[in-house]
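For this depiction, one protein chain was excluded, whereas all remaining protein chains were kept in their positions.
Take a look at chain A:
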């Protein structure tokens, strides 16, 4: 895979019925932040089929270890120790190598380290709540963390977010840029959450729920959750219309 030339073909059209629509009144903040006019369709040009590539030089040694990357020497974050692993694939099922994956989350008590966060659960002095990594030649990635807690948020009177980890992913083209969230198998709050419910299709929601993987679990150390991320695919062949003038 490493020796293949970079691809320059356009991406598949995005299935906008699979993604949440912009206007989702059950998630109140979307009401005034949702465009109301039709999007203008634009098959990708050079400006969208290209994208930035990040080198390993941006990574620190512990960027993918949230248990210790903010902790005092010799200490570690409080909570259920877990590993999240998976692959970044495209819609053709091909691994996406060299993809920058960034993640952030609340601590084990459901509290974010952010100046605008006011939940009464305490901060953990040894937990920052973020990290990043770059996928390998097969598109694989992993990081170590503690399982985040659910937390209440101001939307409905009694809305709670299920435990989740935020993901930001770069593919090979800027049109693949994606931010999403990972949920945990078995969490009853998933199906009550107004943000989850912005996704219209139950099958699409399931795509964001990471299963527990006892095979990848390390005995007496940490449990493993598998989370594959699918980015847009691109045409494999270039029979371009109207190449005259290129």
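Note that in this section a contact is a pair of C-beta atoms (placed from the backbone, for glycine too) under 8 Å apart; a residue touches a chain by one contact, two chains touch by 3 or more; residues count from 1.
Methods note: contacts and distances are computed from a predicted model.
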item: Record-based protein name (UniProt) of the chain missing from this complex, from "Protocatechuate 3,4-dioxygenase subunit alpha", "Peptide/nickel transport system ATP-binding protein", "Acyl-CoA dehydrogenase" or "Iron chelate uptake ABC transporter family permease subunit"; value: "Protocatechuate 3,4-dioxygenase subunit alpha"
item: Omitted-chain contact residue, chosen from A:32, A:120 or A:214; value: A:32
item: From A:89, A:146, A:163 or A:224, residue that would touch the chain that is not displayed; value: A:89
item: Positions on chain A contacted by the hidden chain, ascending; value: 6-8, 11-16, 18-22, 24, 27, 29-37, 39-54, 58, 60, 63, 69-70, 89-93, 102-104, 112-117, 128-132, 166, 168, 172-175, 177-181, 195-196, 198-199, 201, 204-205, 207-208, 229-233, 240-246
